[in-house]
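Each remark here refers to the structure printed beneath this line.
For this view, one protein chain was removed and the others were kept in their places.
By letter and in written order, the chains are A and B; residue numbering begins at 1 in each of them.
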Amino acid sequence: MGAAPGSTGLPDLLTEAAVIKGRSLWQDAWTRFRHNRAAIAGMAGLALIAFYAVFAPFFSAYTLDGLDYTYIQAGPSLANGHWFGTDSNGRDLFVRTAYGARISLLIGLMTTIIALSIGVTYGALAGFLGGRIGNIMMRIVDVLYALPLIFFIIILVTVVGRSIFLVFVGIGAVEWLTMARIVRGQTLSVKQKEYVDAARIAGVSSAKIIQRHIIPNVIGPVVVFVTLLIPTNILIESYLSFLGLGVQEPMTSWGVLIKQGSNNLESMPWLLLFPATFLALTMFCFNFIGDGLRDALDPKDR
Amino acid sequence: MTAFIVRRLLYAIPTLLAIITLSFVLMHTAPGGPFDGDANLEPEILDNLKSAYNLDKPVSIQFISYMNGILHGDLGPSIIRKDYTVSELLRLGLPVSLSLGIKALSLALLMGGVLGAIAALRQNSWVDYTVMTLSMSGIAIPNFVVAPVLTLFFGVYLNLLPVAGWGDVRHQILPVIALALPQVAIISRLMRSSMIEVLRSNYIRTARAKGLDHRRIVMRHALPAAILPVVSYLGPAIAGIVTGSVVIEQIFELPGVGRYFIQGAIDRDYPLVMGIVIFFATAVIFMNLLVDIIYGVLDPKIEVE
Partner (left out) sequence: MTGQILTAQGLNVTFATPDGMVRAVSDLSFSLMRGECLGIVGESGSGKSQTFLSALGVLADNGRAGGVVNFQGQNLLGLTQNALNDIRGNRITMIFQDALTGLTPHMRMGEQLTEVLVTHKALSKQTARARVLEMITRLRVPDPQQRLAMYPHELSGGMRQRMMIAMALLCEPDILIADEPTTALDVTIQAQVLQLLSGLKKHTETAIILVTHDLGVVAGLCERVMVMYAGRLVEEAPVDELFYDPRHPYTRGLLDSTPRLAGSVHAADGRLKAIPGQPPSLEEQITGCAFAPRCAGAMAICHTERPPLRQSGPGRRLACHLAAPS
């Protein structure tokens, strides 16, 4: 059954078959996702929050650290333009929460990208290489996994001093572990599937195998994990900022705002209320989306 | 079983060594030092200070003497809190942190386990939805938001419980609850999904077909199997509690190790930070070993070899 040059040989057939199979799975998943009301609500919520983060300052007359001496420690009011109130220095909370949103969301996103890059590369390598090397790589992950995040961050802070750069690197450098585990697990299981063997026997190149078979199957759990990692990282950033180890003045994030809020909870409860509510809402949205994705991509995994 | 333990201990030693070495190297090769804050020191005084803390000797010698110290239980003096050694500070703060952590963990396991099991047994009922919503809130709302709110509510408005300090039971209620809540949320979800899966299994069907009463099926046939994923989660749960305790100690002004930790980082008190890290790393590694042993004992299918 020699294939004439230029005709569709077996390798091409196999790679094309994989692509077709992949596409209908995505469509299936998308349909399921679309019908999950919580997930759609989550996406809408996130869109609104993002809109707020970017455009809110344009709607208000006030700035990030402009001091309004007329309204110090004022509660929220529609009349005087300080819709979320002001803090003890007279800074407008509405605008500050928006700027905080920008930083928190940005940090969440970027640290996730860092963790994603490191984790996927490491995990894919460990899974693909397999054998001794793969095992040793995962052992290292296991060991690091057991240690609380706070250690690394504290060590980094002690060494580098407090800076926003630290936040990026620190969080990303710690959160890649679970990602690596997931990717490696998926790579291993896909490697063992029969269609990979079939493709290999038929002469499909390794690169194509990775591209057409391994990546689509690994992407699913990775995507789900990413949607759950972003809020985790946002939370970690707030945690660090709350402790004074993260974002520093004059920049602000939800963590910083929450800290200021919790210090003044009795006298100015709105200072805690608004940033905390935004944080919680963001978390909920991401969780709904993550759950929705998980159900969509693997419905039996309830 | 013994072989397993020995092997894990052997793995633990290089891990610890790695952590110690890594922290040491980081601290001593980074720019800046513990005396940066003491501005305007005359050079001689600075040199004397450095010499007193051995900071003028080559790094390798410092490392050896440090390691030597560790083996003798001496973690060195705290540079910033000049009247104390690290070990003394640890001894002061540990009882508080340990007590807080253990209580929070126990509460989390108990509440999380019970809530998750109930939610699974009454799947899709209002009980289930309530538990799921509460647990999602517990995960989404960080404990440093919940803690001040709890404080405000119970401490200030209702004036029921003290909001700071550590002493009798009343002081412990709010911090322990605040620390436990996120873990309660996670554990209840874990328990719920595990229990649901177990309840759908073939052996539960057999148990029902045997006409056993519901209580026996749940307690003897379902729960022991459903609990396993929760036991696996113990390691990360402990890590989460350690991490959370740092914040809780700050908020409630508890004289635990967490406060020294943060302050040490800000002040760049190397020995203190390192001492705490080493201590906790050791503790965490041993606890993970313990968790693995417990898991091996509970699951008869696993030969702990």
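As a convention for this text, contacts are C-beta pairs under 8 Å (C-beta built on N, C-alpha and C of every residue); 3 or more make two chains touch, one makes a residue touch a chain.
This is a predicted model, so every value here is computed, not measured.
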Which of the chains on display does the removed chain touch in the whole complex? B
If I consider the whole complex, including the chain that's not displayed, which of B:Gln62, B:Ser99, B:Ser137 or B:Ser201 touches that chain? B:Ser201
Quick one: which of B:Ile20, B:Val131 or B:Ala225 touches the chain that's been left out? B:Ala225
Residues in chain B touching the chain absent from view: 123, 200-203, 205-214, 216, 220-221, 224-225, 298-301
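The rule we apply is simple: only the chains that are shown with their structure count from here on.
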Between chain A and chain B, what distance separates the C-alpha centroids? Give it in angstrom. 24
Sites on chain A touched by chain B in the complex: 139, 143, 145-151, 154-162, 231, 235, 238-239, 242-245, 258-259, 261-262, 265-266, 269, 272, 276, 279-280, 283-284, 287, 302
Chain B - residues contacting chain A, complex: 11, 15, 19, 22-23, 26-27, 30, 32, 136-137, 139-142, 144-145, 147-149, 151-152, 156, 193, 196, 235-236, 239-240, 242-243, 246-247, 250-251, 261-262, 264-266, 268-270, 273, 277, 280-281, 284-285, 288
